[in-house]
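Below: the structure, in structure tokens.
In this view, the complex is presented without one of its protein chains, the others remaining in place.
Note that the chains take the letters A and B in the order they are written out, and that residue 1 is the start of every chain.
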Amino acid sequence: MVQSLIGVSVPRKEGRDKLTGKALYVDDLRFEGMIYGATVRSPAPRGRIKAIRFDPQISWAEFTIVRASDIPGANHIALITNDQPCLADSVVNHPEEPVLLLAHPDRYLLEEARRAVTVEIDPLPAVFSIEESLRGDTIVWGDDNVFQKLGVEKGNVDSAWSDADLIVEGEYTTGAQEQLYIEPQGMIATGSAEWGVTVWGSMQCPYYVHKALKTLFGLPDEKVRIIQTETGGGFGGKEEYPSMIAAHAALLAWKSGQPVKIIYDRAEDMAATTKRHPSRTRHRTAVSRDGKLLAMEIDFVIDGGAYCTLSPVVLSRGTIHAAGPYQCPNVRITSRAVATSAPPHGAFRGFGAPQSIFALERQMDKVAAALGLEPDEFRRRNFLKTGETTATGQVIREEIDLAALLDRALRESDYHAKQARFARENGRNRIRRGMGLAAFFHGAGFTGSGERNLASVVEVEATAEGRIRILASSTEMGQGTNTILTQIAAETLGVPYEWVAIAQPDTGEVPNSGPTVASRTCMVVGRLVESAALGLKQTLLGAGLGSDDSPEGFARACREYTARRGVLRARSHYEAPPGVSWDDEKYQGDAYGTYAWAVHVAEVSVDTVTCEASVEDFVAVQEVGRVIHPVLARGQIEGGVAQAIGYALYENVVWRDGRMANAQMTNYIIPTAADVPPIRVIFEERPYPYGPMGAKGIGELPMDGPAPAILNAIESATGISLASLPATPEALMAALEQVHA
Amino acid sequence: MPKVPIALSVNGERRAFAAWPMARLLDVIRQELGLTGTKEGCGEGECGACSVLLDGRLVNSCLVPARQADGAEITTIEGIARRREWDGVRKAFLDCGGAQCGICTPGMILATVSLLGQNPNPSEADVRRALAGNLCRCTGYLRIFEAVARAGRRNPPGECLQ
Partner (left out) sequence: MRAYIPGYELDAPRTLGEALGRLAAEPGRWRPFAGGTDLMVLLEAGKLDHRRFLSIWRLNELQGIEFAAEWVTLGCLTTYTDVLRHDRLRREFPMLAAAAAETGGVATQNRGTLGGNIANASPAADTPPALLAYDAEVELVSARGARWLPYREFHTGYKTMQLQPDELLARIRLPRSTTRFKHYYRKVGTRKAQAISKVCFAGVKNDATGEVRIALGSVAPVPLRCSKTEAAIREGRDAVAALASEIAPIGDTRSTAAYRLRVGQNLLQEFLHA
């Protein structure tokens, strides 16, 4: 027997190539005869396209020019409602909306040409905030500006208020957040009526792009081929928008007959692609004097931007997480995704949950203060326990002990002793310190019946030498897909880690294992890899493999099998865990197969001279099932916490008439190496029976808790209660002055 | 306006070519010299993905015009990759989880090499300062700090954490 690979930090599968500069990202590829593409975009938030003018100084005959009328199939990016055009035809609905495409062999001339096209717009009224959109004076989408409306009901909220000892209300808002993967978006395409369309690029979801291009070109499955190149970060930002860029590159390639590369520069990437949805949440919470939650009424609204894209799904996740990991007999959540005249907001790690959890975890501190209870004690009295039900009525069947996670987090952070010391010392000091915490959960995999509908497939293949290849469309974007899927396959088959390879995600070769999103890759796809590998092993056992064979025995069996029967390949299909049921109409039932659970504690200092807040120490305790790879898992938590620190304190998208006014890394600031605190990561492991080797999802979880924990800590340090993200020094200063005024 | 002749040494190899004088060294390296390990993340000297050594000093190659690199010695990630003396850095990054998506990694390695070349035993504050010009969106930096500290100390191989 070889030593177990699970729980062992093997070297990252593609690590060596990344460390030596050999790994090839899309901008590193160059094809024979390749030319470059650029996008001409809407200069206005909303209006009719009056004219498109071409400066006669440019030799336009040298350029490939594509307009909406050049699209062979349907002019939309196929996703949920298909309302987003690939190229605006007669109207534009947001700034930076693609209107026209250009291609040329000379990149410098291409830029000159892009500047020489003027899109003239007859303006129409536009909408720039959730409030304006809800008011409905100007309708920018559908009949009422509402993409989606959801409702969750548990118990009887209306009858609960009269029994309450205390009712606490609060309103919370969050701003947009840019994913800011360090590799900008980009695609290369070839295309012709004879061969169809092939696209290479930076993406999370090859089959999303596949679906979009089939529709756009009116081509059958086999004539569209999408290949993921090494991807320099995604975080959700490369979930849906790559379909747009792939479509543009493919249209230019189709018309020019040459390979076309489109690489966004940072300014275009920030201004034109998706961001995290801004949100507004209203809470009304009823509690008893002894600190038990009696009723929660939550109104959650997200700004979807100008087109629907993924907003209904983001809303869904935000809604389901809005009441958090607490037991409350009466819950009403109403939620809406509304339209504005900003570029569509989209997927970003956490997918709606960080917004609604921010509101909830600030509200929990507010209620605790109103009750005169410590934040930890109030939460402790209301934690969900095994056998109790969530807001959607899901009975928690797994063994979960949130109080134990809380205890561990309090102990590791020295919460109470520090809180007491800071309270004594703060009055005298220029630097005020405080502690804050957040408790939260995050559902792994697609919501409700989503995984059933996806019906993901994975294949595992063995060569005559016993070498294994995993075929899946799940992508590596830094989070470790290649490594953990390899560990799972190698462990299942009892072969060395080095014997397993991952096929490049290429829709011409790999089956659809679903999109690489929603904390589903390890838990759902990993499980499929495990069962395909088991299927393969089963086949070999029936063909002479001994049950305790060494890797050499395994290789021998493969050799014998392939000699007699040819290709050795096993396939697995998604099957839902038993007893999971979900009602999409009533939003009731098992929203997720399982959840990851966490308590985070932030220690924050605030300089009263500048109102700058700084996270000094951070403790993240979580239960994510079995940890497959400790170093990668820790990297997921630390990276997520760092992004969430940016969300909490620094990352401020400045909007001017629907356009990002600070679309530069210099002015949209993320944490640097000088800004991150020590982050202590602690895993409590409770193996999940339906995940591979007991693993659950992990990727999004760490995005949810830090922002409210940090703002809770700021309040504990300064007494200033902030209800909006980001908590910039300007916001804190303004709030302080209000208190003093 | 014409291109100008540029002669420089890249990773120890002499190269001569014509370039626009204001062309970014980054584009020269990636396109003219075909060394794509140097990455572009922002084009404004903010992210450090395009870091190279220019006459031994760390620079953002997106902010250096070709003309100013005439006669210079340039070291890119491909040059570092060939040098055995930096095996320890690569191993530490691999063991500690210092690379995730990999796009900032070449720049991080260059910044690390630049630091360790001057200060083989840096404190955490030194490491933070030395890497502050290289943005990473994946790791939260802590795995990288550990990797740099380990590479500096030349620790024996083994599990990085615990």
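A few points about this structure:
In the analysis below, a contact is a pair of C-beta atoms (placed from the backbone, for glycine too) under 8 Å apart; a residue touches a chain by one contact, two chains touch by 3 or more.
Quantities reported herein were computed from a predicted structural model and do not represent experimental measurements.
Touch with the chain that is not drawn comes from one residue among A:53, A:115 or A:289, which is A:115. Only one of A:132, A:178, A:675 or A:700 touches the chain withheld from this view, namely A:675. Contact with the undisplayed chain is limited, among B:60, B:76, B:100 or B:139, to B:60.
Remark: the residues of chain A touching the chain excluded from display are 107-109, 111-112, 115, 265, 267, 430, 608-612, 614, 649-650, 654, 661-662, 664, 666-667, 669, 671-675, 728-730, 733-734, 737. If you put the missing chain back, the residues of chain B touching it would be 1, 20-24, 27, 43-46, 48, 51, 57-60, 62-65, 67-68, 70, 111, 114-115, 128-134.
Please note the rule applied: only the chains that are shown with their structure count from here on.
Considering their complex, residues 9, 11-12, 14-25, 27-28, 179-184, 230-235, 265-266, 477-480, 630-632, 634-635, 638-643, 664-666, 670-674, 676, 678-679 of chain A touch chain B.
Contact residues of chain B toward chain A in the complex are 30, 35-44, 46-47, 49, 76-78, 81, 90, 93-97, 99-106, 109, 127-129, 131-145, 159-161.
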